[in-house]
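Now for chain A:
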Amino acid sequence: MSNEELKIKLSELFPSAVFEEGGEWLTFLVEPTNWKTIAQQLRSSNDFDYLFCVTGVDWKTHLTMVYHLTSTTHRHTLVIKSKLDRNNPEIETVSDIWRTAEFHEREAYDLFGVKFLNHPDLRRLFMTDDWKGWPLRKDYEDPINMIKL
Partner candidate 1 sequence: MYRETQILKAVPSNIANDFDDNNEMIINVGPQHPSTHGVLHLVITLSGETIKNVEPHLGYIHRSIEKMCESLSYRQFIYVTSRMDYLSSHINNHGCALCVEKGLQIEVPARAKVIRVLMDELTRLASHQLWWGAMAMDVGALTPFFHAFRERETINDIMEETCGARLTMNYMVPGGVMVDLHPNFQTKTKEFIALFKSKIDEYDELVTGNIIFQNRMKDVGVLSKEDAISYGCTGPTARASSVSCDIRKLYPYEVYNQLQFDEVIETGGDCYSRYLVRMREMRQSLSIVEQLIDNIPEGEFQAKTKAVLKLPKGEFYSRIETARGEFGVYIISEGATTPYRIKFRSPGFSNLSALNHMAKGYKIGDLVAIMGSLDLVIPDIDR
Partner candidate 2 sequence: MGASSLIVLIIAAIAFSAGGIAVAKILVKGTKNPQKGQAYECGIPTAGSSWNQFNIGYYLFALIFLIFDVELIFLYPWAVVVKKVGMGALVEIIIFLFILFMGFLYAHKKGALKWM
Partner candidate 3 sequence: MLSLESITNSIHAWLNNTFNPTLALLLEFVIVGTCAIGLFTVLGLVLVLMERKVSAYMQIRLGPNRVGYGGSMQTLADTLKLAVKEGLTPDGADKFLFNLAPFIVIIISMLILAPIPFAKGFQIWDMNIGVLYVSAVSSVSVIGILMAGWASNNKYSLLGAMRSGAQIVSYELSAGLSILSIIVLTGSLKISDIIASQENGWWIFKGHIPAVIAFVIFIIAVTAETNRAPFDLAEAESELTAGFHTEYSGMKFALFFLAEYVNIFIACSLGAILFLGGWMPLHIGNWSGFNHIMDFIPSSIWFISKVFFLIFVIMWFRWTFPRLRVDQLLNLEWKYLLPISMFNLLLMTLVAIMGWHF
């Protein structure tokens, strides 16, 4: 399915859907509050069964969670973006829909401080449990381990 077809189909499914232009794949902007229901519908009706990349981006004013979804049967790809409040980033977990998200969300929590609601085991993944700060945020400063070139 091409991007256009996918866009039409998704517009039917979610009438209030907002899409972002440009980029290789169709980008679908969702609100963090209804991300869980959208994810369930994407998984069940459109066969987006394979979540291959979950990451966060720090835009200094807000955070964005980016989900790359693809379908192993139809081979169409969709990018989901969700804008989060930087001071209190919260989003529903999708680890029960795509189990790979469990680790990826832990990583995002570890590096960006995004809180995934209802995540089964939301702890630091790479850093030690008592680490302070969120290393991949743009304003993160670590005078000991970071060497400015």
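How were these candidates chosen? In short, all candidates are chains of the complex that A comes from, given by their letters.
Convention: a residue touches a chain if its C-beta (ideal position, glycine included) is under 8 Å from a C-beta of that chain, and two chains touch if they have at least 3 such contacts; residues count from 1.
If you're wondering where the values come from, they're calculated on a predicted model, not measured in any experiment.
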Thinking of the complex as a whole, which of 1, 2 or 3 is in touch with chain A?
1
Residue numbers of chain A touching candidate 1 in their complex, please.
22-25, 49-53, 55, 57-58, 66, 68, 72, 75, 98-100, 102-104, 107, 111, 121, 123-129, 135-136, 144-145, 149
